Structures are given as C-alpha cells and as structure tokens.
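Let's turn to chain A:
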Amino acid sequence: MKRSAFAAVSTIALISASAVVAEPQAEVLHWWTSGGEAKSVAVLQQEFADNGGTWTDMPVAGGGGDAAMTALRARVLSGNAPTAVQLKGPAIQEWYEEGVLADISSVAEAEGWADVLPASIAGHMKCDGSWCAAPVNVHRVDWIWANADVLESNGIAMPTTWDEFNAAAEKLAAAGVIPLAHGGQAWQDATVFEAVALGILGAEGFHKAFVELDEATLTSDAMVAVFDQMRTMRGFVDANFSGRDWNLATAMVMNGEAAFQIMGDWAKGEFMAAGKVPGEDFLCASTPGDGFLYNVDSFAMFEVDGEDKKAGQELLAELIVGPSFQEVFNLNKGSIPARTDVSLDAFDSCALLSAADMQASSENGSLLPSYAHGMALRGAQSGAITDVVTAHFNSDMSSADAVAQLAQAVANSY
Partner candidate 1 sequence: MAPILDIKSLYKNYGTTEILKDINVAIEPGDFLVLVGPSGCGKSTLLNCIAGLEPISGGSLHIGGKDMTHVSPKDRDIAMVFQSYALYPTMSVAKNITFGMKVRGIDQATQDRKLAEVASQLQIEQLLNRRPGQLSGGQRQRVAMGRALVRDPKLFLFDEPLSNLDAKLRVEMRSEIKKLHQTLGASMVYVTHDQIEAMTLATKIVVMKGGVIQQIGSPSEIYNRPANLFVADFMGSPAMNLIPAKIRQNGGDAQIEITRSTGAPIVFHDPKAKGLPEDVILGLRPEDIAESGFRAGEGVQEAECQVEMVEPAGADTYVVSELGGKQVTARMHAETSAVPGQSLSFAFDLSKVSYFSTGSGERLN
Partner candidate 2 sequence: MSEWLENHLPKMVLAPSFIAVLVFVYGFIGWTAWVSLTRSKLLPRYEIHGFIQYDRLFASPRWDTAMNNLFIFGALFIVIAMVLGLLLAIMLDQKIRTEGVIRTIYLYPMALSMIVTGTAWKWILNPGLGIEATVRGWGFENFSFDWVVNPDFAIYTIVLAAVWQSSGFVMALFLAGLRSVDGEIIKAAQVDGIPTWRIYTAIIIPSMAPIFLSAFIVLAHLAIKSFDLVIALTGGGPGYATDLPATYMYAMAFSRGDIGQAASSAMIMMLVVFAIVVPYLYSELRAKTDG
C-alpha cells in the first residue's frame, strides 16, 4: 500500500518532469565540490542551460571519488543510474563491460573528436571501438612545485635529474628548510612514486611496468632503484607528514617552510588562490626525467530511459568537448584542455609548459597515463601497487622486499 503510494508519487514526479517533450535533462554525478572546481562545473552547467537543458547536480566528494563510486554502484544496481558520471581511465572500460554505458559515437563523429584529441587520450574514451566517454581536461601529474624565494636564497635551480634533486634537498635540509612538502596519504605517496618511477624507468619502462604490468620490469633492478630513491625521499620529508592533506603541504611551500612539492597541477590552484604568481613566487617544472603523466577527467554516459535524458547526454557530450568550454573550464581548474586546437592565450606559464610538453610527448611516445590517479590500471591492480608503495614509504621495508611484494601483490590482484 505504502510502497505503491511512493511509487505513484515518483511516477507523477517523472511525468511532470518530462511533460515538455525531450528537453535535455542531465543528472550529473561528480566529485568536484571545492570552490575552484565547482566554479568550473558551473561553467558547464551554464552552457548546458543556455542550450535549453536542465542540469541536476549530484556532487559526492571524498576519497578521490570513492564516495561517488559508492553512490554510483548503488544507483546502477537500483536501476536508477545518473545520466552522466565523472569517470576516468580504465574504469570507463570496466563499466562498459558491465553493460551499463551508453554509446555516444554519433556525437563524437559529428564533432570530429578523433581529429582534435591526442590519440592516447582518445583511446581512453573508446570502448570496443565506439565512443563511450567525453574528456574534459588534462591534468599533468608529474609536476614539481617550488618556492622561488627559498630556492634563490639557497642558490638552487630547479632540479632536472633525481641526483640533482637529492643534492638540492640535502643542501636545503642543512639550511633548515624542509626539502619536500608531502602529505602521507596513500594516493600522495603513489603520486611521488610514479614521478620517481617515470624518471628512473623512463617512458618505456614506465609503460611496461604500470600499463602492461610486465613482471620482469616490476622486479627489475631499476625498480629496486625506484624504491631506493623513495627511501631517500622519505628522508627529505618532515616528521609530521602523515595524513596531511595535500593542500596543507602546498601551503608549506607557499610559506617557505618547505621548498618542493611533487603534486599534480591542481596544486597551482592553491598558489593562485593565495595570490601567488607563477614564475615569481612559485616555480613549476616537470619532475626529473622525460615523459608526461596525464590524468584526464572525463564523463561517461550511462544507459538511461527517456528521450529527454538521451538528449541531455548528447548535448552534454557535445558541450564538454566543445572548444569554449574546454578553455573556460581549464582556466578555472588549473589543467589544460584535452583537445589540442584550443587557443592557450589566456593560460599561465605553467599551463603553457604543460601543453607544450604534452605535444612533444605525444609525438615521441612518452605521453603516459598516470597510474596513481587511476588512468593506467584497473582499480584492483593500481590499488595493489599503491598498497606496497605506501607500506614501503611508511616503514623501514627494504627496496628488495618491496619489489618482491610488488610482484606478489600484482599477481594476487586478479
């Protein structure tokens, strides 16, 4: 009795909502909730509304999307999937395999996405040859941020090799500055780790290890060296790093308490919000070594009922990849556009550097997905690696043990 009453009420709600024929509707599940991020999403919502659509916002923050994924799973199982969901990396293909994603090839082909997106990024947006997701931006993960004054007063230049970095760090430590601002959370440990790994293994080695999960590479001496460098880095971190939020670490760099931070380009937003100027107050550079680790945010469309929602998905996909949104959004978010034909005039020097590096990497094959941010591997495998990385970094485990555990954890993750 009660149930049918509820059902009736929600049916009525649905009917009244869809009374106007096929007005684009979208309920969007995402985890961009903080000020700058929210402003970026608001841009999209505005464009969506301008094109006659109704945007229903469903933000779920926390744990780098964990909470959102919890909600998503429950929604999909209850047969009530959101229209569009912030999803990225192989998770898109995983969801596709569960048979719940919608095909947006018609939009992609009409808009010519294949021509404007770098091939490796486009690859993430395809499932079995058809388009199933729309990319929003490209975050670079392998950034090293520095306090300009601190480096200058200690006579240090931005390091270009890990040895240089180590030497600089020791010098800074001797001068009483914390060399590396770091927050001891598993994903931050993994972020530093992959930057180090990219530098030491090189682009090819990185691909072998963290995309192909090649056992030989995972257990190689080079990998031992990566862990050795991590152990060294551990010495450059202050004693109170555990559990620290990344933005507090950024604040340490800003205040001159610490010199460097290795973090994706969202850290730039913190500097900017505090009124710091890139190139003057703070410096940005890629971490030592060649290559470019990208973290591409994208939206996947879920299989839904109703013409209005399908219309919403198509409109949304079109807008997301549209040049105007790509520009405005990324200006707000600190990342760079996913499509390569957007004018970068309004972007800051760090973003320009990022765009140039992406171009170059794309050409020489060193444009690589970030493992730490879920671009390279499925959740179970990347999680297994992170477990070992963070366990090693936060204990006195030897590098040899770590490598052995790494291989085992990866094997146990299927």
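One rule holds in what follows: a contact is a pair of C-beta atoms (placed from the backbone, for glycine too) under 8 Å apart; a residue touches a chain by one contact, two chains touch by 3 or more; residues count from 1.
Selection criteria: all candidates are chains of the complex that A comes from, given by their letters.
Remember, it's a predicted structure, so these values are computed and weren't measured experimentally.
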| item | value |
| --- | --- |
| Identity of the candidate that touches chain A (this complex; choices 1 or 2) | 2 |
| Footprint of candidate 2 on chain A - complex, ascending | 63-67, 69-70, 73, 76-77, 91, 94-95, 97-98, 100, 184-186, 189, 238-244, 378-380, 383, 387, 390-395, 405, 408-409, 412-413 |
